[in-house]
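Selected chains only, in their assembly positions.
Per-chain residue numbering starts at 1, and chain names A and B are given in the order in which the chains are listed.
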Amino acid sequence: MYRLLAELFPLCRSITGDGVRETLRTIQGQIPLRLVEVPTGTQVFDWTVPREWAIRDAHISDSNGKRIVDFRSNNLHVVGYSVPVDRTISLAELQNHLYSLETMPDAIPYVTSYYQERWGFCLTHRQRSGLPDGEYRVFIDSELKDGHLTYGELIIPGETDREIFLSTYVCHPSMANNELSGPVVATMLARWIMSRPRRFTYRIVFIPETIGSLTYLSRSLDRMKENIVAGFNLTCIGDDRAYSFLPSRSGSTLADRAALNILGHKHPDFIRYSFLDRGSDERQYCSPGVDLPVVSVMRSKYREYPEYHTSLDNLDLVTPAGLQGGFSAVRDCLELLENNRVYRATCLGEPQLGRRGLFPTVGTRDSHSQVADMLNVLAYADGTKDLIDISNTIQAPVDRLYPIIDKLAAAGLLVEQTADLSSRDVVGAGV
Amino acid sequence: MYRLLAELFPLCRSITGDGVRETLRTIQGQIPLRLVEVPTGTQVFDWTVPREWAIRDAHISDSNGKRIVDFRSNNLHVVGYSVPVDRTISLAELQNHLYSLETMPDAIPYVTSYYQERWGFCLTHRQRSGLPDGEYRVFIDSELKDGHLTYGELIIPGETDREIFLSTYVCHPSMANNELSGPVVATMLARWIMSRPRRFTYRIVFIPETIGSLTYLSRSLDRMKENIVAGFNLTCIGDDRAYSFLPSRSGSTLADRAALNILGHKHPDFIRYSFLDRGSDERQYCSPGVDLPVVSVMRSKYREYPEYHTSLDNLDLVTPAGLQGGFSAVRDCLELLENNRVYRATCLGEPQLGRRGLFPTVGTRDSHSQVADMLNVLAYADGTKDLIDISNTIQAPVDRLYPIIDKLAAAGLLVEQTADLSSRDVVGAGV
């Protein structure tokens, strides 16, 4: 994953344009992504697909013609969606087009202006402070033209039409945690999903943030609302500091329940955010009328780590271990969803585990506790609780329960409840 | 308000009689109150309207004819509803008819005997302790006779028949917080209500406590149960120490929700009492079978401040600022109720605030938070939540949300949900 991330890092992505295309084509080297092009001007809900932005070069040069701020050295130097410019101006005028961070003097900030035409440069505050008076040439060789918004989609069919949804975004230029960790982890999850049997169909999208999720929703909303039982927005999932969780708007969907179960047992120190802390595509997926069951399982959350949206969110911040941890957390959620069934014990009263070789035959002070998990699963397998409920109730992580359930099922003591569950408020439970 | 309170202070009120009438007539100088007279002997639920009490003079005089306890100097000196007496008795016998507070030696306690015929005097414990042995003349020129129970009612019609109910009581003699603050604040609220457009009809009553609320309920219960969506018992609302809240019996009515929202945001240190701490007319309004949504928003609650029911609850305890604070808290509740609607966002996904001039066009690290309130309101405007729900959920005081809602509604992004809300458990919500 880290290698793929390093390969994608230098590309200058934005919400449209060749940077996105090149990123998606690189990912096509790993998974059979379908690229979709949506024309400029297409109406998507309240929005319109914008013109496509092409950037070839940009710099600020001093009176000696020396490039002192150069797009080629870091693509964060130019404000995203800057219009073309080629003028020589005074430092005073230039200051109106500069962006830097006084509190982080060595970081280049990430700034965009998608929906109003302007131009600008970003640089470290240290460099900005040292600019001598004088004339400067500002040069941006960019173009805003009718074109397309590009996204990638991968549908991995499963036994049923019920879907699990993964969404990540590919619109940020050279930053690592936010946001190349999401596309990279999504790519590896897709490979993992394709490698094994699955009940669910998986819908995985690589889109530009906001305008991309709106575009995708506007084309697929009915099908998504009908089929998706759980979704994960993959963002900021590559550093090795925290684990973080941001719920769906309701906070009680199957995706919330799965993620909270996994994080609660495996990473009990995870940071639990509120939907009020949202800031990515759950803003669209969970909006009124859309109401998809989408949560975010993250490492260090956007806006919450110092390097966020600066040049310091780089290949040092994201680590192989950080990516692997993020991948594992989401994979554990998917595995739980695949295994999450409503169970029913087949016996009235406790079964005789002993004659099935499941119980020690000498009853001593300690033997009671040895089969506690087994008896606890049976005690709560009442035909109304799914595996997440049972795991939460008996305080046992699901990966400890998978083999127990297999044993009990093999012994005929536990069956999947197939009766009507229409009274349950969580629609996806037990699917 | 303080001037009106000072003007009403000297009148000798009781649950019936001319003190009540004179108080109500003074209030009629401010608002068009309708006075209603209910005859002695009228059955009101389990009770009977008592005889009317008139008191003209009362004193204890020593053997020199000197008035040592004099009703004219403080009307708390005579036990309320005392029968007439004119006798000369020993100190020992007199002691059986005296009431004082050993723990507050300079306070005259407030004592009544409405439903059993007796007579008595109240005095400071200091004075009582100093009474020399000897003969004393006790003189009470009072009368208990068939007459009426008097109350005042003001109906202020609004756009709809749905009502907000304000109740306060006018049966206490010369005490200030408990209880002239309530009638005075109610008077000013009535003036404020009449001065502005309103969705709700307002039912405002000035009654004697207990027997008055029972009398009023017995005459209007069906109409009240049908129309009242929220009610406030106005009592102890004039000192400048605490803010206090006493819930309805269920604790979850629209009145509870409005008051808790306002107090929680504006006066977060408010004291939250239980319905078990009740002691005023909510005992009737919230009784089984009556079940009106009535709460009390107070300053220092009856029974909880040292001067309660003594001569020390006077014009020093209640202050102009205290009255103004109480008035404002209830006014804020009424304003919230008037503005409380169930909203629905009109867009699928977030709207494009930028093209409506509602969003800064340069996206920097900080710009996300600037429109957070706007986006939060839209995110929760799902057609099931009223303004109180939204304010509570997004942790924003309603007066910060009023202009935001106006802007969003003006931009067509937010509409009032008018569909059937029959599934909501709080009947009054969103009316």
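By definition in this document, a contact is a pair of C-beta atoms (placed from the backbone, for glycine too) under 8 Å apart; a residue touches a chain by one contact, two chains touch by 3 or more.
Just so it is clear, the model here is predicted, and its values are computed rather than measured.
Count of copies in the whole complex in this file: 3, from one repeated sequence with 2 chains shown in place.
Here, only the chains that are shown with their structure count from here on.
One finds 53 Å separating the Cα centroids of chain A and chain B. Residue ranges on chain A touching chain B, taken from their complex, read 45-47, 79, 99, 101, 109, 111-116, 118, 120, 210, 213-214, 217-218, 221, 249, 275-276, 278-279, 283-284, 286-291, 303, 308-309. Across the complex, chain A is touched by residues 344-345, 347-352, 354-355, 361-365, 368, 372, 375-376, 378-383, 394-395 of chain B.
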